[in-house]
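Handing you this structure, nothing more for now.
Removed from the display is one protein chain of the complex; every other protein chain stays in position.
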Amino acid sequence: YGKNTIKFLRLHTEGKKHFVKEVEVCAHLRLTSPQEYLEGNNSLVIPTDTIKNIVLVLAKKNGIPSLEQFAIDICNHFMTTFCQVAYVKTYVQEVPWQRLHEDGVPHIHSFICVPDGIRFCEAEQCRNGPLIVFAGIKDLKLMKTTQSGFEGFYKNEHTTLPERHDRILCGELFCKWSYGECKDFDFDCIWKKIRECILEAFAGPPDCGEYSPSYQKTVNCIQMLVLSRVSQVQVIEVVLNNTFYNVVDMKNLGLTNDKEVLVPVEAPYGSCACTLGRK
Amino acid sequence: YGKNTIKFLRLHTEGKKHFVKEVEVCAHLRLTSPQEYLEGNNSLVIPTDTIKNIVLVLAKKNGIPSLEQFAIDICNHFMTTFCQVAYVKTYVQEVPWQRLHEDGVPHIHSFICVPDGIRFCEAEQCRNGPLIVFAGIKDLKLMKTTQSGFEGFYKNEHTTLPERHDRILCGELFCKWSYGECKDFDFDCIWKKIRECILEAFAGPPDCGEYSPSYQKTVNCIQMLVLSRVSQVQVIEVVLNNTFYNVVDMKNLGLTNDKEVLVPVEAPYGSCACTLGRK
Amino acid sequence: YGKNTIKFLRLHTEGKKHFVKEVEVCAHLRLTSPQEYLEGNNSLVIPTDTIKNIVLVLAKKNGIPSLEQFAIDICNHFMTTFCQVAYVKTYVQEVPWQRLHEDGVPHIHSFICVPDGIRFCEAEQCRNGPLIVFAGIKDLKLMKTTQSGFEGFYKNEHTTLPERHDRILCGELFCKWSYGECKDFDFDCIWKKIRECILEAFAGPPDCGEYSPSYQKTVNCIQMLVLSRVSQVQVIEVVLNNTFYNVVDMKNLGLTNDKEVLVPVEAPYGSCACTLGRK
Partner (left out) sequence: YGKNTIKFLRLHTEGKKHFVKEVEVCAHLRLTSPQEYLEGNNSLVIPTDTIKNIVLVLAKKNGIPSLEQFAIDICNHFMTTFCQVAYVKTYVQEVPWQRLHEDGVPHIHSFICVPDGIRFCEAEQCRNGPLIVFAGIKDLKLMKTTQSGFEGFYKNEHTTLPERHDRILCGELFCKWSYGECKDFDFDCIWKKIRECILEAFAGPPDCGEYSPSYQKTVNCIQMLVLSRVSQVQVIEVVLNNTFYNVVDMKNLGLTNDKEVLVPVEAPYGSCACTLGRK
């Protein structure tokens, strides 16, 4: 198979107001015959350069109504146009440009990059198979400074970790979910709703939070809340890359450190992941 | 000289509400004698490990009232405690944790990382010299989709660039300014005000923007606005790393691309920089 | 499942001669029950910290005879010791320290880091299943300045790429292969032999090279040569991330550029991949 990454910016205007989307598109093709590998016969090969042109032309003609719709458009184009394509997958990722505001007033053509979680989606299709759409968020860094512990774990002669009932929970989240039959979804609206669910499940109620007995349980809470609130989601995968923090021992510096100064632990670096679907 | 980087988190609570600052501190020392280099005599050398302990102890004792105050505290400690130190510079950079909000309600102990410009500061002092404080913002990515051009530049036989009166202006900003005599400044408040000046000067009025004839002129506008609005700033340096975008030529694809689809130009990659002070 | 990364250095000496291996180990566990996710019951969970201790203890007791043997040892330990482990995968990657030489004389305890392709391996096992071992090389950057072209590809209205019979072929290689039944393999020796095969298949004979009609065909040549020369390899996957170079058009600068000055094309960025096994 072959893969190609193209980065570009799509600009459109309504009156004097500008709208901008900058995306990175990665198209992934598998042909019906591997003859270009085995025989060096290029007659069915669609060059990277052509794939780039197609993506740019589709962006020009259709715009980018939503990342998901754009990914679907690309898949459809390749399946419809090239009978030698057996499988196509399109990944689209957004550069998080947000409209600039001055004293609360939105600016008509200025933007600031705010990477607090990157939105992406995927559309994939085998010839004669259904078109499947995924969406997700990545590089979302979150921290809870209390209401987190880790106790009652398995112990043997290699265990040196003490039990803790009040630690920092910090990590980088990756979430990816699949939609069932894609009818007339408002992908932008659903994505925002899911992002809110993730934050809510991670943090708990604003006035008191909710105790997390492990990174694993927090992963599960996120999945359960999304599945319960957003009916369009069929399966949800969550990966949480953990950053551990140790309370600095200041005894031999003559001080008591009551979880006031902590250092991140670079290694071991852990992550936990789970995929959950509906029955 | 020697340099050391320490990363840690300072947590403090008021009632049930948590406040968090995660910083990276880099301390830079020069000793009065280079004997450890020339003779391998370590008797005056302050180990990296000791510097780390000092920074953590100061954070524990004083907290981090502001990045600037913390940098000043560290400088003062080294100058006061170690007579073998001839020069000290402290750089402090913040991990941009922001309090999480659920439906507009602030969460008491949950945070999200929002890297839309990183705040940093520097304090430096030579023995018997004044303590000088700098502050700044870096990695601030901004874009204007119109009201920018580049015309009337120098031309000769190596010129191939066409004149443009409506292009994308996009770049990553680095700003660093120095304060004069540091009395009782509200460093947090001043920093926020300067950030707003930068955005305003970059973008112009929200309803129409302001035409930029070059990256250089935009750099200058930022400097002029900060100097005019913020009296505590003595000198301001601005570096703008440019990202150029080319309108994709779609003629041989049979289409007219009216600044709708653009691709970032990876090379040549430019930057312009200027330092401006008061008379 | 959970994943953990640990980086460490294993030193051993023979007489006055030092030997060093610095590795990054990533252990990947799946337990028989997901109760820690669903119920927050940690009683079967093996903490990251314990996993780190086990890896370090194994390194201390057994050393690292080869990356592959070390990965096998870790898998065996987890399967034998913890009945709650349903699946274990161990990834081991080497920091490419090479002994320093002075005028051809090897130094007894000094090393230089030479990252011309990174060696890695993987061992994985399901409970009651066979132990499978993979090895590989990654981040291997290669270039041919001639004997490469791309012609006869599929063309339609979106094609703008010209045919080329003499271009630069440049890319970053990733190769991963699996061994069949792992008996008493000399993993170090086999790995070196495969690396030589890769270079030979990429470059062709030293005095004339061999024409490559596409990146895809070069990928296939590498696979075929490895499979034909190294009987222990059962399946081989090759991914080639392409860097394209364009001959700079200097016509409007009054010069003829006969493939003398070329610039790398950042986007579109392509890659091709293929997995090939024995019949």
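For the reader, a short list of remarks on this structure follows.
For reference, chains read A, B and C in written order, and residue numbers begin at 1 within each chain.
Going forward, a residue touches a chain if its C-beta (ideal position, glycine included) is under 8 Å from a C-beta of that chain, and two chains touch if they have at least 3 such contacts.
Remember, predicted model here, so these are calculated numbers, not experimental data.
From the options A:86, A:131, A:182 or A:263, the residue with contact to the unseen chain in the full assembly is A:263.
If you put the hidden chain back, the residue from C:83, C:189 or C:263 that touches it is C:263. When the missing chain is restored to the complex, the residue among B:48, B:62 or B:234 that touches it is B:48. The chain not displayed touches chain A at residues 157-158, 160, 252-254, 263-264, 266-267.
Residues touching the missing chain, restricted to chain C, are 6-12, 16, 18, 20, 53, 56-57, 59-61, 97, 100-102, 105-116, 140-147, 168, 196, 199-200, 202-209, 245, 248, 250, 253, 255, 257, 259-264 (touch as defined at the top). If you put the missing chain back, the residues of chain B touching it would be 1-7, 34, 36-38, 40-54, 57, 81-82, 84, 150-154, 156, 158-161, 213-214, 216-217, 219-220, 242, 244, 267-274.
Operating definition for what follows: only the chains that are shown with their structure count from here on.
Arrangement of the chains shown, judged by which pairs touch: all-to-all, with no pair of chains left without contact.
Ranking all chains by how far their C-alpha centres lie from the centre of chain C, first place goes to B. Centre to centre, using the average C-alpha position, chain B and chain C are separated by 38 Å.
Chain contacts: chain B has residues 253, 263-264 touching two or more partner chains.
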